[in-house]
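The other protein chains are all here in position, but one chain of the complex has been omitted.
== chain A ==
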C-alpha cells in the first residue's frame, strides 16, 4: 500500500516536472518566436511571412486584427513542393501586441532546394499566396557566448563567439560585429565570413567599448535574414602606451633646445645680468672715502675732504654740473639778484655769451666768486655724467613740484614765478655733452608730468663734477613723447629736501618770475 502510494507520487512528480519543462520550453519558444516575428513584420512585406529557425523548423505566420479575424477553422494553410501534391499545415493563434492576432503554421518535415508554393484560404477565398525555397529564408538565433578579450596589442580587441548549431552551414555563415564606445550611438561594423572570431583594430585606448554580433547565411547555397544582435558585451581597451621612439626623440629635442638656450644665455650673460639685476649705483665713487674710511659718517668726511664744503643753508649740491641757469637760480635766491624775471631770462639767454665773462656780470660776493669758480671749472673740465636716460643737460632746468614730506623752510613756492621753459632753456648749440634743445617744437606730457612747454628737449650724458655735492632735484628727460624722471643724486640728511615721487608737474605759469631753484626732498633710490 505504501509502495503504491510512493509510486503514484513519484509518477505524478515526474509528470509535473515534464509539464513544467515543456511549459518553460514552450514559453521560451513562444518568446523566441515573438522576437523573430516582430523583426519580420518590419522586414518582410509579403504574406505569409516565413522563416526557418533551423534544419527542421520552418514557420509561416501572418497577422490580423483581432476584431476582424475569424475563428481558426475558417483558415486553411496549404503548401506544395515542386512536382508533389499539396499538403495542409495545422494553424495556431497567438495574441500579439496592439490588439492583433498571430496565425502560425509550423512545418516539421522540410525539403530544401526545391520550390514550395503556399496558399492561405479563408472560407474558400484565397487571401495569401507565396512561392519560396526554404533554404533561402533562414532566420537564425544570434551568436551565443560572445567573448571580447585583449590581444595584448594597443588598440585591439579579440571577439569570439559560438556559431549557431546548424549542420552544413558553418562555412556558409557571415557575421557582422558592431563595436562602438559605450556612450556613442554610431558604431563601426566588421564582417567575418565562415569564421567565429574577429580582431578589432584601431580602437581608442582607455575607452569602454560595446560589442555585438549577428549572423546571416551568405546567400550562395543558403540565404536568409540577419539575426538579432547579440547581448552587448562591454570591455575597456588598454591604456595608451608611450612609444619609446617618441619619448627618446622628445628627450633629444628638448636637450638640444635647452643647450641652445643655455648657449644663448651665456653669450648674452652680461647683458641679461645688467637688465635683470642692474647694479645699484652707490655713491662711493662720488664720495671717496666716505664709506671706506669714515664708515658713512658724512660729518666727519666733510671735515676731512678737500675741495671745500659746498654746503649752504639753502642748497644741497649734487655731483651734477651746475648749469648756467642753476647758477643763476642760486643767485636769484639772494636779494642781490634782480627779482625781475625778464632780467633773469635775459641773463639766462645770454648764458653762452656771458659764460666766459660771467664774473663781470655778477656782484662780487664771496659766494658769487665761488660760483664763478665753479662755473669756470665746469666749462674747463667737462666730465661725462653717468646717466643716460635722465634730464642731465645743464642747459635746461625743470622746476618740479612734489610731495613735501618734511619741513622745508627754504622752499619757496615760486612755481608761479617760473619762467616758461622756452625762455628758460638756453640755446647751447655747442653741446659738449651732446645735448640739445629744440625750441619751438611741440611737446606733450605723458603720465606723470604736466609740461606745458612748447619745446621738446633731449638730454644725454653731460659733464659733471663728481666730487662736488650737487643739487637735489629731479631731472627729467622729455623727448616729446614720454618723460622719464629719476632723482639725480642721493641726498643725506644735510638739508631738508622734499621727497619727490613720480609725479611731475611742470606747469609753466603765465606770468614770469625770477628763476628760482626749489628745494625738494628727494629719495634717490639708486
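Keep this in mind: a contact is a pair of C-beta atoms (placed from the backbone, for glycine too) under 8 Å apart; a residue touches a chain by one contact, two chains touch by 3 or more; residues count from 1.
Here is the rule we use: contacts and distances are computed from a predicted model.
Participant: Would you kindly match the missing chain to its UniProt protein name, picking from "Vacuolar protein sorting-associated protein 16 homolog", "Lipoyl amidotransferase LIPT1, mitochondrial", "Erythropoietin" or "Origin of replication complex subunit 3"?
Facilitator: According to UniProt, the chain not displayed is called "Erythropoietin".
Participant: Out of A:41, A:55 or A:238, which touches the unshown chain?
Facilitator: Result: among the candidates, A:55 touches the missing chain.
Participant: Out of A:42, A:167 or A:275, point to the residue that touches the absent chain in the complete complex.
Facilitator: In the complete complex, the chain left out is touched by residue A:167.
Participant: From the list A:220, A:246 or A:280, pick the residue that touches the absent chain.
Facilitator: A:220
Participant: Of the listed residues A:41, A:80, A:110 or A:132, which contacts the missing chain in the full complex?
Facilitator: Spelled out, the listed residue whose C-beta touches the missing chain is A:110.
Participant: By the contact definition given up top, give the residues of chain A that touch the hidden chain.
Facilitator: These residues touch the chain not displayed: 55-56, 81-83, 109-115, 133, 135, 167-168, 171, 220-221.
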